[in-house]
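Taking it in order: structure first as structure tokens, then the write-up.
Incomplete set of chains, arranged as in the complex.
Going in written order, the chains are labelled A and B, and every chain counts its residues from 1.
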Amino acid sequence: MVQASDPAATGSADLDALIRDRVDTMVAARLDELLALREAEKAKKPKKLAIIATKGTLDWAYPPLILATTGASLGWETGIFFTFYGLNILRKDRKLEVGTTGNPAMPMPIPMPQLLTALPGMTPMATAMMKRQFKQHGVASIDELIELAVELGVKLQPCGMTMDVFGFSEGEFIDGVDPVCGAASFLTWAADADIALYT
Amino acid sequence: MVQASDPAATGSADLDALIRDRVDTMVAARLDELLALREAEKAKKPKKLAIIATKGTLDWAYPPLILATTGASLGWETGIFFTFYGLNILRKDRKLEVGTTGNPAMPMPIPMPQLLTALPGMTPMATAMMKRQFKQHGVASIDELIELAVELGVKLQPCGMTMDVFGFSEGEFIDGVDPVCGAASFLTWAADADIALYT
């Protein structure tokens, strides 16, 4: 260390002040630059959408598939974890139907009490009606949406535990499905998602 | 580059050590400062709550509206995307009912098998009962909650695609509703939400 009494010290102190000044300015500028760079890199990273599909009726199969294909179309990294009744959506021979009872918000052709919605014929009728309505308005069918999801690279993850319980086997599923996995691996995958939805 | 054998090199090495020292101190301090500043800015930014409302029964209309008005009351930026049966909530002449069948967890006045819950009269009875229960306990009605949501500036976004499919028109909706939008614009809006919920 130079001493204050040293004649050379004045020059050194001047130099020190000069350096301090320059360093201060440059550090701040360079730091701002580097942090902005990091943020720009982070902004370039695609968003991530993680969906859990638990329902297996025709109507409730639409939301996870529409959200997932929309996310993937936006360039987002997207995945669906199929569990419980949602596994039905992955079946090659899926035959999804609308649940008419228990949902008075379901638009029926004519108003009717809940009991009538439970009559034989009501489920296939409502199912046919919904399929027709979606088709008439140019909305893709479930078959088309799942094909699109595979095409767009949506990760389709079947829940191993509920496959066992409900008696599903991998052979029943469409092509393009991810290896069977569990809730732990899904949660770990979804932990850094921008949006996670349980449908 | 100065050479080690150069007499000026000692001065250069000293300078280097001095700069290193200054840089270390200043970068650490400046970084803490800048990051603290950034965090303070982020903390000042209100939280954001994005909700998807898909159900159109009386009972399931409550959760998105209660969560949204609660979020907005906390000063959070809040929005609801109404899709599928959830569009019913936005109707001026909404007439939401409770689904009694298919939900054995629904507290009925007296225990009864599922079949009886489907009898004519059960849906209006359960609906009236639920409205009475909520009112007795000082909980706002759906009408009041939606008014409150508009007042608090909750973004109410109707899903154009399901409006088409289910035959809803903008004219049927209450005042204060956002322009009709799609899943892509909702997802983009929700991407930086702190909490996103599909109800």
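The working rule: a residue touches a chain if its C-beta (ideal position, glycine included) is under 8 Å from a C-beta of that chain, and two chains touch if they have at least 3 such contacts.
Keep in mind that what you see is a predicted model, and the values were worked out from it rather than measured.
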Identical protein chains across the whole complex (2 displayed): 3
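One rule holds for everything that comes next: only the chains that are shown with their structure count from here on.
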Distance from the mean Cα position of chain B to that of chain A, given in whole angstrom: 16
Touching residues (chain side chain B, partner chain A) in the complex: 15, 18-19, 22-23, 26-27, 30-31, 34, 50, 52, 54-57, 83-85, 88, 96-103, 117-123, 161, 164-167, 182-184, 187-188, 190-193, 196-198
Chain A - residues contacting chain B, complex: 15-16, 19-20, 23-24, 27-28, 31-32, 35, 47, 49, 59, 62-63, 66-67, 70-71, 73-74, 76, 99, 101-107, 113-115, 117-118, 133-134, 137, 139, 194-199
